[in-house]
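A single protein chain has been omitted; all remaining protein chains appear in their positions.
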Amino acid sequence: MNEKKQNKKIVIGRTDLAKDEYDKYQASSLNQLIDFKNEEFNLNNITVIKNIIGNQSASILQKQPGNYYTIDLSNCDIHDTKTIDDIERTFASTLKDMLENLHLTGKKAFVVGLGNSNVTPDAIGPYVIDNTIVTRHLYLIDALSEGFSCVSAMSPGVMGSTGIETYDVIEAIIKKIDVDFVIVVDALATNAIKRINRTIQLTDSGIKPGSGVGNSRKEISMSTLGIPVIAIGIPTVVDATTITVDAIQMTLKYLSLEMDKKTSFANKLSPTLVYEDLSKAKDLPDSHKETLFGAFGKLTESEQKTLIEEVLTPQGYNLMVTPKEIDVEVEDLSKIIANGINLAMHVGLYNGK
Amino acid sequence: MNEKKQNKKIVIGRTDLAKDEYDKYQASSLNQLIDFKNEEFNLNNITVIKNIIGNQSASILQKQPGNYYTIDLSNCDIHDTKTIDDIERTFASTLKDMLENLHLTGKKAFVVGLGNSNVTPDAIGPYVIDNTIVTRHLYLIDALSEGFSCVSAMSPGVMGSTGIETYDVIEAIIKKIDVDFVIVVDALATNAIKRINRTIQLTDSGIKPGSGVGNSRKEISMSTLGIPVIAIGIPTVVDATTITVDAIQMTLKYLSLEMDKKTSFANKLSPTLVYEDLSKAKDLPDSHKETLFGAFGKLTESEQKTLIEEVLTPQGYNLMVTPKEIDVEVEDLSKIIANGINLAMHVGLYNGK
Amino acid sequence: MNEKKQNKKIVIGRTDLAKDEYDKYQASSLNQLIDFKNEEFNLNNITVIKNIIGNQSASILQKQPGNYYTIDLSNCDIHDTKTIDDIERTFASTLKDMLENLHLTGKKAFVVGLGNSNVTPDAIGPYVIDNTIVTRHLYLIDALSEGFSCVSAMSPGVMGSTGIETYDVIEAIIKKIDVDFVIVVDALATNAIKRINRTIQLTDSGIKPGSGVGNSRKEISMSTLGIPVIAIGIPTVVDATTITVDAIQMTLKYLSLEMDKKTSFANKLSPTLVYEDLSKAKDLPDSHKETLFGAFGKLTESEQKTLIEEVLTPQGYNLMVTPKEIDVEVEDLSKIIANGINLAMHVGLYNGK
Partner (left out) sequence: MNEKKQNKKIVIGRTDLAKDEYDKYQASSLNQLIDFKNEEFNLNNITVIKNIIGNQSASILQKQPGNYYTIDLSNCDIHDTKTIDDIERTFASTLKDMLENLHLTGKKAFVVGLGNSNVTPDAIGPYVIDNTIVTRHLYLIDALSEGFSCVSAMSPGVMGSTGIETYDVIEAIIKKIDVDFVIVVDALATNAIKRINRTIQLTDSGIKPGSGVGNSRKEISMSTLGIPVIAIGIPTVVDATTITVDAIQMTLKYLSLEMDKKTSFANKLSPTLVYEDLSKAKDLPDSHKETLFGAFGKLTESEQKTLIEEVLTPQGYNLMVTPKEIDVEVEDLSKIIANGINLAMHVGLYNGK
């Protein structure tokens, strides 16, 4: 089998998460990016990863340059009252930091919930708006209490339901009403199973609605709107290709760990396996990959995706899927995001907390 | 790598569909089952597969013996008015045939919608009950019109919400009220991507609620309840393991087709692939499987599932997933099933059709 | 009791329906309005009342001058398939007439659903948008089929949820995108029990969102927006004051009919009353009113409302109420309106009808 490595850009399938890009990038063992910064810290028992993507890294990773915060909920019970409180405060704190860095504290916000309220995995944006505390109508009549900022909010709907580009709605509104910055909230696609409904990403680099589902709309960002944009995204869907390659990669790592333990492959079918945190497993050497997964195993992860996607898509099998429990998860995540925005915008609410 | 073929029963992961079993079985190239019958026909442009599973086949396939009808919607637009009408009539016709064979025509039916109305992919049962035409209260006061049968209906809820075994609710009710047979409707798990929301299975062999999700409850069947049970199931969920192995198998078939065309593997990464119906592709020889997918490729499909499941489950990655469009699909499928039941039970409705 | 009739404008409580005004006006036995026209006709078995309100009448009736169409569904079963079809075609036909008179046939429409999708009696606007066929995104890329017009649509939300005046959203959007006219759909308040969920009003005179609930917002009309506005309204709520005075008036009419039959008042409490269409009953003379309802009976209907409202409101008893069956009625009415708009805008759909 003759296989030529092409010196092309990294194509990593459908994802809107910077964290995905970086993770895969690491896995691809490319040279170190020079203007990429990675910092990880813990806030209220929740892990937050901060990435700064400079111009060069942005070009290689095919992401917009900017600051990205990833709040990792993969070990959180998002239905537990105490944990929800921790997440809300962590999210609010991160958002407040971003506002401060962008000199937006106390400024007039316009919160926009992207997505379709009738499609549950796409409904986080609209649901967040339902729970956002808006104050602009009070601000206009000088009835705003101490500790509250001027906030307006809207769910513009999706183009398939409105016939209007979401960007156009936002641009029209911010021309009409006086706002200082925009917060957009959207459901995203991811390329890692573990992130589904378990990651909150915040970025000042803008967003392209629908980019995760191959249906890209006009970018909503500082450079297009002319005022700062903070994008908040939660991955709720993943495609069959991603699940497949993710599972294969995990199986490879698993077998690598087992080989190190000198157990035989046949035992892998036994039911007495010990739990291992595979995310910390090292990559296998290429020879092992070929032994275990043949020619396919030797492809890069990106190439594996391209191949699987090309097989599944024309058969109608490359479904975008979401966890069975999506109803309650979207409801709970929306409340977390809305409450976090409320806490970040209205410090007066902290008295009640 | 030393690998011993075990003479064990076929374990095919999480599925409630007889069709799944049969399909995989074929693929496994086992000897012909002696009391298994397979018939395929077309009704109102819809494909219906009828399987009769005898005792021996039942034992090997690990299914209850009985008659299974599979209405295949994989090529249907289930949101198109004309197609919906075709499906409803095909389903009603199939159900009427079953009732006739079981000498239940015109008898008193109790329709039970299993599942949880708050979890969309599990809500088909309750949603069907919402749209079922019940008449028992009219029958009791002799107010039933010509052409209508006595139908009662109920959504007993799930054990996690009621604390009561679903079987116990049904048994209690049929002891209290006078019914001749039970129709249970439930959402199922499948082990084939293409069947999700695109298959309706009818069987007289009963059902084990939750068996697809590894949370098996007491069987609801003629042998447990003492009266005939017709189970109607629609697969709405699939696990990550199934998606992965399904995708790998499809990729193998695809590469097999391409090899026949003497194209090189490298070209597989090109974007100009011709659409092929992979379901008709023949299996690859074992040597090709090893070349393409290594040691993993040589495992049987069942063994691949066992391995992948063992890797994903402890990591929390073996998600049960459902298509992104689940809201509208469950709504439309529920109406189809309910209207089909209504047409089968109440021939008086045909005048309006 | 000393009571001075004031020569003031007619205040008829909370209503958004022109028909309400006219009905009460007749009842008040005032002099004939000179530029008020009333025409009643039947379309597909549905009664349609057309009122033209000129400037003088408008001033007296406290309504905007313009054309008003009232589709009367008070004798319709709005859940019956055949009747729904009749109503949709009647509504579509009326809307098409209005478009033709305003020279808007085939022009670019922007359909706006006012109200709050989370408050069922206020959700008709948003629900209509969910079912409106939008085409603007296809129009923009020249992909619009024959027989389809350019339609965009939006639910801007309510000011309490967005902090933005609805008028401002609409004005912003029509400045940004190229539309020729606006169709606004809103739930209304009425002052006649029989109209609740049983009237569709169309007018070219614009609308004040929330005017029925004493929470008036900036008017949406040709004179404010600069392009034609067709307002479609359905009354879904009524206040306790209206119910009370409506019931008292009906009781007066009823007793009047009975008095004519020379039956005694005591018999009114007997259970064997004959059905009478009270809407056709003539008014009682003042002396009878006083005998039956005392000083209260002698007040004009408008004065009775003012009094009852003044009593109920400070006690928190002047509830805005809606029928118990509001969920299914709003769902069905929304589909009727949406389908009617679709039929009026896209004549290509008639082929499928």
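Observations
As written, the chain order gives the labels A, B and C, with residue 1 at the start of each chain.
Basically, a residue touches a chain if its C-beta (ideal position, glycine included) is under 8 Å from a C-beta of that chain, and two chains touch if they have at least 3 such contacts.
No experiment lies behind these values; they were computed from the predicted model shown.
Shown chains touched by the hidden one, complex as a whole: B, C. Listed residues C:Ile34, C:Ala143 or C:Leu319: the one in touch with the omitted chain is C:Leu319.
When the full complex is taken into account, the listed residue touching the unshown chain is C:Asp246, out of C:Asp246, C:Glu301 or C:Asp332. In the complete complex, the hidden chain is touched by one of B:Thr90, B:Thr120, B:Ser152 or B:Thr190, namely B:Ser152. The chain not shown here touches chain B at positions 117-118, 129-130, 134-139, 150-157, 159-165, 168-169, 171-173, 175-177. In the full complex, chain C contacts the hidden chain through residues 1-4, 118-122, 193-194, 196, 237-238, 240-241, 243-244, 246-248, 250-251, 254, 264-266, 268-269, 271, 273, 275-278, 289-297, 303, 306-308, 310-312, 314-317, 319-328.
Please note the rule applied: only the chains that are shown with their structure count from here on.
Looking at which two chains touch through the most C-beta pairs, you get A-B.
Distances between chain centres, each the mean of the C-alpha atoms, put C farthest from chain A.
Counting the residue numbers that touch the partner chain, chain A and chain B have more than half of them in common. Centroids built from CA atoms put chain C at 49 Å from chain B. Annotation for chain C: no residues touch two or more other chains.
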